[in-house]
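Below is a slice of the complex: some chains, not all, each in place.
The letters A, B and C name the chains in turn, as written, and every chain counts its residues from 1.
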Amino acid sequence: MLLCRVVGMVVSQQKEAFLTGKKLLVCETLEEEDRQKFVAVDMVGAGVGSEVLVSRHICMEGDTYVDDRIVAIVDSVSG
Amino acid sequence: MLLCRVVGMVVSQQKEAFLTGKKLLVCETLEEEDRQKFVAVDMVGAGVGSEVLVSRHICMEGDTYVDDRIVAIVDSVSG
Amino acid sequence: MLLCRVVGMVVSQQKEAFLTGKKLLVCETLEEEDRQKFVAVDMVGAGVGSEVLVSRHICMEGDTYVDDRIVAIVDSVSG
């Protein structure tokens, strides 16, 4: 999983069914080198500015797949 | 998922069954650094020039696999 | 999926069962920057010199897994 900051939100009308009603957030890795930017489905109530943990794997949720998703809001990172 | 622009289309006669009848579009990530180019199956009616969201995972659709695929047409990105 | 050219062939006697009888081809991405080279299982009758589409995911085929595989021979790319 990657430590990221939420930096934006995607609006889309025309999309696959598994994305209906989901919040699509643009995430940017906190790492300064080789910074990556991608879109993840919010699962935990994150918003722009949140520091989050993102899983970049696909998994099943009942009958549908959920792609890259925000799985935790980070309170703190030690060490 | 990656924010991409559709920049081309692939024509192929000799292909695996799961690709039959699918539109194969060349996508390029919008990120300026470390830009990636790859081919995705269109699931939402995208075409050359569309700004899209692409899932780079594999999933089952009924009895067949669908690879990298375009899952949404992007209307806008805020933030 | 990645647009690649087939540039070589791998010969191996000692291998896992799922590779028995499969043609193992060395593929190189067409992208000039960050060119990748890897080995894929041929599923469509490709050979050295072919321009192909390669899926870099794993999937089941009956009871066995098939890894990175060549899923199409490319006739043309527009755009």
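One rule holds in what follows: a contact is a pair of C-beta atoms (placed from the backbone, for glycine too) under 8 Å apart; a residue touches a chain by one contact, two chains touch by 3 or more.
Owing to the predicted nature of the structure, the values given are computational and were not obtained by experimental measurement.
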item	value
Whole-complex copies, counting every chain including the 3 in place	5
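Definition applied: only the chains that are shown with their structure count from here on.
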item	value
For chain B paired with chain C, centre-to-centre distance based on mean C-alpha positions, whole Å	19
Junction residues of chain B - those touching two or more other chains	34, 57-58
Chain C partner contacts - residues on chain B that touch it in the complex	6-16, 18-19, 24, 26, 34-35, 37-40, 48, 57-58, 65, 67-68
Chain B-touching residues of chain C, taken from the complex the two chains share	1-3, 31, 33-34, 43-45, 53, 55, 57-59, 71-79
